[in-house]
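One protein chain is absent from this view; the other protein chains keep their places.
Going in written order, the chains are labelled A and B, and every chain counts its residues from 1.
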Amino acid sequence: MNADMSTQASLAAAPEVATGAPAPAAAGPVLMDCRVEHIFYGSFLAVRNAEVPIIANEITAFIGPSGCGKSTVLRSLNRMNDFVPGFRMEGHVHYRGQDIYAPGVDPVAVRRSIGMVFQQPNPFATSIYNNVAFGLKLNRFKGDYAERIEKALRGAALWDEVKDKLNSSGLALSGGQQQRLCIARAIAVEPDLLLMDEPCSALDPIATRRVEELMLELKQTYTIAIVTHNLQQAQRVADRTAFFFVDTSAGGRTGYLIEYRPTQELFGDPKEEQTRAYIRGDFS
Amino acid sequence: MTPSAATPPRLPVARPPTAWQTGANVVFRGLTHAFGGAVVVLLAGIVFEVLRHASPAVSKYGAGFVSGSVWDANRNEFGILPEIGGTLYTSFWALLLAGFLGVTLALVLSQGFLHRRYEVVMKNVVELLAAIPSVVYGLWGIFVLVPLLRPGAAWLNDHFPNFPLFATRLSGPGILPASLVLAIMILPTVTAVSREAMAAVPPRLAAAAYGLGATRWEVIFRVTLPTASGGIFGALVLGLGRAFGETMALAMLAGNAPNFSWSLFSPGNTLAALLANHFPEAGEFEVGALMYAALVLLLITLAVNVVGSLIMVRATAGLRGLR
Partner (left out) sequence: MAPPTTAGRAGNNLHLSLGNSRTLLDRVLTLLAIGLSLFALFPLLSVLYMLLVRGGELLSPSLFTELTPGAGMEGGGIGNAVLGTLIVVLIASVLSLPLGLLAAIYLAEYAGESKLGTLVRFAGKVLTGMPSILAGVFAYALVVVTMGSFSALAGGVAMSVLMVPTVMLTAEQALRAVPEKMRMAALGMGATRMETTLRVVVPTALPGILTGVMLALARAAGETAPLLFTALFSDYWFEGRLGSPIASLAVLIYNFSGSPFPHLVKLAWAASLILVFLVLVLNVGAQLIIRRPQEF
């Protein structure tokens, strides 16, 4: 993987996985060393000072009030913000030692290894089978498609519900099923890191619970970063939680990181006053 | 979880795009841009080609071409004043009729006069009206409409021979049948565009008037029509643009006569019909003159369409405050 990417990036060989990042508690190696200094949309400063190293095989949750930039930071981890006109980032995102914003890096190559699940379920207007096969075809996968697709659908806990109708439209599924289909589509290519942007906000509580269980299973194999507005969800699934807040002092609305710690510590003994107030429910 | 599981052995499905994928993407991007630009080039090419072939005639005949009223290929004398007059005159009558009927139809289709099902049927029928090729309307005009009009025209001519509109007899093709068929042809445009303008009037405006005890037609005349007037006016201008450019019905029904008369029953000609009737057998000099005529037609329709579009844009913007 690394070697493949450096053909695009022509970077000097970097250490396979950086260790000893500033995450406080004892942890596994850092998969993605994300250090945002500023993110601008045009002249608007959307996010400042957010350093969120993502540890391999963990679930990292981004929480905070709306407008705090948690989604913006998440989307900058696989360069999805490139599609927003005027987007500009200062800082770095090192993925397995390589800066994904370095000149010469192909964002398409980045997104192939770093999958994404969106807020709204967004299956393609084609069959369930083709939805899941999409990423495999993109990557010119030459193997047993049926096996891969079954594995991905089982991984997304959808197999039993759809195994008899793989050729029916993905759009005919319920909202919760659609979102699990999107997860299956994302994990079919076995991404290194899975970004989930409020994946449950459009789902009912039962479907939400299923997706949460799924995340805990996926953690065995994948690394996950999730944006959520649901504090209980962060507590239930996340190993580590980053709390973002909004700074309106300069007149704009700029998000920044308040604290980033293991979830139990953050919720059990928040260090900062804003975190304490937010967890209590003073703002939402 | 153990740290050693951090980089689990993965089957390498995800891999960077192949050179082919990246290259094709770049080529595709360039191709779509080129084809987008080609549409602009196409329009420019049309204007350029007409200008290029018209320029000898433009420099030779100058403004006299527009004010001259003789078209004689044998003497190389060309003027299109009767055709310009005929274009404007037939379009005027067509627009008058199509405007009245079109706005009425638009009202019937948008103000809940009919059961929803009949509304859809009627809307489709109006669209069908637009689907019939104009040459078929021309054929129908020659063999159905003209015989149908002839007795009435004769009666009017007999009883009001001094009234300018009825000053001649309808011998066959003429201004009246041409204008009627032209009206049929622009009716769908006028109806569809003004229906949209009426449908864009927020229902709460009508509801307010109903709440004050207005009847349905009081609401239509005092609320719906004034509010939608910008869009309806735009519909009429767009219809006019179509009328100016419509060719076949006029080539078949106007009579191809190189003179202008106010009488509805006399034959006349229009710019588009002139092109259609003369181009197939034109010699070199006449082609130049026809290209000049085409240029005049191009400029007129271009101006009308730009004005119509601007009116539509302003009408839409004017309604924005209501949303």
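Things worth noting here:
Throughout what follows, a residue touches a chain if its C-beta (ideal position, glycine included) is under 8 Å from a C-beta of that chain, and two chains touch if they have at least 3 such contacts.
What you are looking at is a predicted structure, and each value in this text was computed from that prediction instead of being measured.
Within the complete assembly, B:N305 is the residue of B:S69, B:S229, B:N259 or B:N305 that touches the hidden chain.
Across B:L96, B:L128 or B:A208, the residue that sits in touch with the chain not pictured is B:L128. The residue touching the chain not shown here, chosen from A:M116, A:I149, A:L203 or A:L218, is A:M116.
For chain A, the residues touching the absent chain in the complete assembly are 78, 80, 83, 85, 108-113, 115-116, 118, 120, 122-126, 134-135, 137-139, 171, 182, 185-186, 189.
Mapped onto chain B, contacts with the missing chain fall at residues 14, 17, 21-22, 24-25, 28-29, 31-33, 35-40, 42-43, 45-46, 49-50, 52-53, 100-101, 104-105, 107-108, 113-114, 122, 124-129, 131-140, 142-144, 184, 187, 215-218, 238, 241-242, 244-248, 251-252, 272, 275-276, 279-280, 282, 287, 290-291, 294, 297-298, 301-302, 305-306, 308-309.
Criterion: only the chains that are shown with their structure count from here on.
Centroids built from CA atoms put chain B at 53 Å from chain A. By the touch criterion given at the top, residues 1, 4-5, 7-8, 16-17, 27-29, 31, 55-58, 106, 108-109, 112-113, 135-136, 139-141, 148, 188-192, 219, 221 of chain A touch chain B in their complex.
By the touch criterion given at the top, residues 1-3, 5-8, 10-18, 21-22, 25 of chain B touch chain A in their complex.
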